[in-house]
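Here it is, the structure, as structure tokens.
In this view, the complex is presented without one of its protein chains, the others remaining in place.
For chain A:
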Amino acid sequence: MSRTPLDTVEHATATPDVELPWAELGLKKDEYERVVEILGRRPTGAELAMYSVMWSEHCSYKSSKVHLRQFGEKAPESDAMLVGIGENAGVVDVGQGYAVTFKVESHNHPSYVEPYQGAATGVGGIVRDIIAMGARPVAVVDPLRFGAADHPDTKRVLPGVVAGIGGYGNCLGLPNIGGEVVFDACYQGNPLVNAGAIGVMRHEDIHLAKASGAGNKVILYGARTGGDGIGGASILASETFDDAKPSKRPAVQVGDPFQEKLLIECTLEAFAEKLVVGIQDLGAAGLSCATSELASNGSGGMRVTLDDVPLRDSTLSPEEILMSESQERMCAVVEPEKVDRFLEICDKWDVIATVIGEVTDGDRLEIFWHGGKIVDVDPRTVAHDGPVYERPYARPDWQDALQADDANKLPRPQTGDELKDQVLKLVGSPNQASKQWITQQYDHFVQGNTVLAQPEDSGMIRVDEESGLGVAIATDGNGRYAKLDPYTGAQLALAEAYRNVATTGAKPLAVSDCLNFGSPEDPAVMWQFAEAVRGLADGCLQLGTPVTGGNVSLYNQTGEAAIHPTPVVAVLGVIDDVARRTPVAFQEDGQLLYLLGDTREEFGGSAWSQVIHDHLGGLPPKVDLERERLLGEILISASRDGMIDSAHDLSDGGLVQAVVESALLGGKGARLVVPDGLDAFTFLFSESAGRAVVAVPRSEEVRFNDMCGARGLPVTRIGVVDGDAVEVQGEFSLSLTELREAHEGTIPGLLA
């Protein structure tokens, strides 16, 4: 876009008729006209670059905004919330003066184009969001979804994504403690790579992204700015892949985790010395985003000299510098008398830091290049006043037929041998199989505070060594359920994550989400989105867990085919003493197994219907959030009072999947008896929500039963931990060796 003469504000005013490539930059005609109206003239090239990238779907949430408002409007009363939606990440009070910040984001499209770097920079971006709040990052989680496990392209995408997450996160020294791996043909051309991170700080250390105080300096620090990721936000994240277009590879950023590790340490050191007034990481939309957000959230304006930005490529144009998404960069606002000390700390860590501008009295964001003013805008119009669309939405005409195709009517196993055969198929199916081959490529131990990590129900990190205070996180989502009913599907994702946190003994506090959907221009997709958001907002209100922030990823589709609507929900919980946590693995022979909750004939969207019948239809399991809350309270009390030694939530795959996992992890079998009123098939495979299996030491049997009885939670004794097989009395027995072979052999067989 190099032009002579330089396209300054003055030049733009004098040449109103110059045509700008707004369409190539992703703006619609009416959006461009709106920019002209705001400015009262045509934008300069640099201004156009800023508006186009900040008004992209990825940065502006223009299609989703009208729905996302519900998270604020329906927010439950919560004492825990310290910083809510709108900042880099939400912040929650976990007690003892500690605050925790957490967030989940998507890096779906870049990870399909370039799996390793796409996934790596996804981790890098979410970690910078956490640092920008003032917190030390303490863990990451990665909910992942790929195409069919045996599809050749999955073998290209998955290993690259996993290596990228490991390569970046391991090198940052962040334990990877949770997440998911799901396979489904609907993600074939559009994998979902979501990345979550948690950070811990003291209350007084919370930092916000705002530039206040005229005369304060704006410091850009971290990596030099290069040509990578230019237009990534507007082009990659906001458009569907189209085979006809040329390769978009150069638009994916390249990560340098070593640089990010230095950035973490030097930022935390600057925070500790109280040198920072406001801070913003550079992610999507790079400097355009950082400068306009800092300026619009503060009290004044900002003046930036773009010539001072350290470059990796000296031929970059000012527009490219503003749009570049080069990784590992941050922007801090620092009082003039503290600038020297700030630069000293950066120097100690060998991090390049440069004063590129200052906060001004006015309310304009002005950017200069070679002495000319190339940007003169009200930063709020860039950062906050983007277009808002009321996209049309409509329940798709195929929804009724899908729901009428009842999974409960599928042929069921009739004999013990058939049951046995289907159990083996289930626990060995790619979605239900052990993901150890993947998770062992991530460091779980670094930082020395990991109490629980996958395949536990939630990841748990110790926050305070003295008191044992800890936090837990679980992420869940089930696109199959959401396809059948997006409202219920979103609530089931919330319920499962909530249950997973409670199962480990932690009290659920707050929610973050990553909403992965198809094109918002398709009314059917928009309906799925609207329903899912409504379901999630209603659910969070009922459970008392506010949404603290999150991310929306749209245009996840290949051609006309959208992915299953996939709301991924992360629930954060707190535990007073991590010594009280409850693991999944069976601990001791002779302990009694109890099933908590009600089991109904619910097979719509189930793992069984997928594995045995390749079927998706009917209705997903019913949601009862009051029951979820009661179950959670029982699990937390039982864990705190030492009444249970292991617990596992029931979700996809049902009871048999949970028992097999607990057995294999503990190396101890189980003898099960089908309870009265249930048939063996429903007992083993139903996916009714609001359930868990717990192992109770005999000495606690009476106390535990009394507690459940007093609080009105259905509890059924279903067997005992024993031997080296999983046996269902009168039906079948499967040795742990057979089960292990089926459960642990699948993924390496497909991918190694």
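Assorted remarks:
Everything below uses one rule, namely that a residue touches a chain if its C-beta (ideal position, glycine included) is under 8 Å from a C-beta of that chain, and two chains touch if they have at least 3 such contacts; residues count from 1.
To be clear about the criterion, contacts and distances are computed from a predicted model.
Of the names listed as "NADH-quinone oxidoreductase subunit H", "Cytochrome c oxidase subunit 1", "Phosphoribosylformylglycinamidine synthase subunit PurQ" or "ABC transporter permease", the one that matches the UniProt record for the absent chain is "Phosphoribosylformylglycinamidine synthase subunit PurQ".
Among A:Asp17, A:Asp79, A:Glu204 or A:Asp350, only A:Asp350 touches the chain that is left out of the view. Only one residue from A:Asp228, A:Asp256, A:Glu628 or A:Glu744 touches the chain missing from this view: A:Asp256.
Residue-wise, the contact with the chain that is not shown comes from A:Gln441, picked out of A:Gln441, A:Ser467 or A:Gln542. In the full complex, chain A touches the hidden chain at residues 163, 166-167, 170-173, 256-259, 261-262, 349-350, 439-451, 462, 465, 468, 578-579, 752.
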